[in-house]
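Dumping the structure here so I can ask a few things about it.
The complex appears here without one of its protein chains, the remainder shown in place.
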Amino acid sequence: MKILKLALGPYMLAVVLAAFFWPKPARGFIGESSRIVFFHVPCAWTATIAFVVAAVASIVHLKRRDDGSDEAAAAAIRQGFLFSVLATVSGSIFAEVMWGSYWNWDPRETSILMLLFLYAAYLFLRGAISDPERRGVFCAVYAIFAAFIMPFLVFVVPRALASLHPQTIINPQGRILMDVPTRSVFFGSLAGFTALFFWLWSLDRRLERMKRRRRALE
Amino acid sequence: MPQFEARSVAKSFGGPPIFRDVTLLADRGLVAVTGRNGSGKSTLLKIFAGLLRPSSGRVEISSGGAARPPDRCRRLVGWSSPEVEFFDELSGAENLHLLARAAGLPCREEDVRARLSQLGLQRAASRRIAEYSSGMKQRVRLAFSLLADPPILLWDEPFSNLDEDGTARGMAAVEERRSAGLVLIATNDRRDLSQPDAEVVLS
Partner (left out) sequence: MQKSSFLSAAIAVFSREARQELRRRTTVASVLFFALAALTLIAFSITTLAIAPADRSRLDSGMLWILLFFSAASGLPRSFVREEETGTALALRKVAAGETVLFGKLLFNYLLFLAICLAAVPALCLLQDWTIQRPAAFALALALAGYGVTMVSTFLSAIVSRAGQKDLLFVLTALPLLMPLLLPAVEATARAAAAAGDLSPYWKVLTAYDGLVTCGAFVLMGFVWEG
């Protein structure tokens, strides 16, 4: 495990360098802006993964009622929040470069914004309940309930909005159209970001565990 | 007769446990729950009534071959506590009638009035709870716990605010039920308890 952790740093460095120097910029994009796909999409993907992890940990918590699963869910939400902020900001910057405005109500933009609000709401709920047992249960319930609605965020809303607005999106995820360098860097980045998430998640959990143990000693 | 089982029950609210390792196995009789203020008597009774989950340990009521936690067999357990409040704008009888219906109990006006009469509230039954004195409200709480005629009765400080008549009625109800079922009384005042069969002391 430790080797993987140590390798992650150089790996991500390689990914970043490759993103800027290996594939050529895609056609139809302004300047080098297509390179954002190597960072923005993995962030959004990771934010979604984080939510799934949180939902699963929440289900485990409702069954087991232990501190570990509660901490795991909260840690996933915190990291998910971080990645969804990164995804929203990077997407917004890209929108400015490509289409001249920071926000377009593009279906995907809207979905990631909703995910962001969801994370913030969970964290706010967490802060508003003082009893740890009740906090664990209520936050788990909220995360699972939100997971019921997730399919709507991911599938329905984009389609509903797409019918509202003209097609302003040029699909940056034209996977079929990716050449080998682009594909390699893209999936490499995806793997790297996912690993980054799980590493940050485990660090967060460990920190919470230590805090809990220290509290028990006091 | 339902068997009440609490095993190694402990509860904490984020800090050190308020109590731990509380074990009680009983099916009938009068059990006293005693301890100084803040020892967790009310909390323990709420856990026994299924209103709170224990932090560890188990509470189960075995009846007809199945063992279930108290919130799965609500009708088997009656509970009264000074924390219970009723709907101010409704009368005593209306409150109990509403709660009985919400419990899914087949309930008629006469049954509710009979319960209230048992606690000496026959004349006040139609007056709004807002007009009740604290002693009268306490009587309603006791009547509330008896609604389903439960085999297990959990009373938290049952005689607080009660006058002699109210206390006598309450004690009569306890005597009537302790031979055929289980009665738990949590109290600081030992005069409330007439020769309990067992005692749980929280410290």
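Chains: A and B, in written order; residue numbering restarts at 1 for each.
By our rule, a residue touches a chain if its C-beta (ideal position, glycine included) is under 8 Å from a C-beta of that chain, and two chains touch if they have at least 3 such contacts.
What you see is a predicted model; the values in this text were computed from it and never measured.
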Absent-chain contact - pick from B:Val9, B:Leu44, B:Leu99 or B:Val112: B:Leu99
Contact with the hidden chain (one of A:Ala7, A:Val52 or A:Ile149): A:Ile149
Touch residues of chain B, complete complex, unshown partner: 46-47, 49-53, 71, 74, 79, 81, 83-90, 98-104, 144, 147
Residues of chain A (touch criterion as defined above) contacting the omitted chain: 62, 110, 114-115, 117-118, 120-121, 124-125, 128-130, 134, 137-138, 140-142, 144-146, 148-149, 151-153, 156-157, 160-161, 163-164
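One rule holds in what follows: only the chains that are shown with their structure count from here on.
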Euclidean distance of C-alpha centroids - chain A vs chain B, Å: 50
Residue ranges of chain A touching chain B (in the complex, touch as defined): 65, 130-133
Contact set on chain B toward chain A in their complex: 13-14, 53, 55
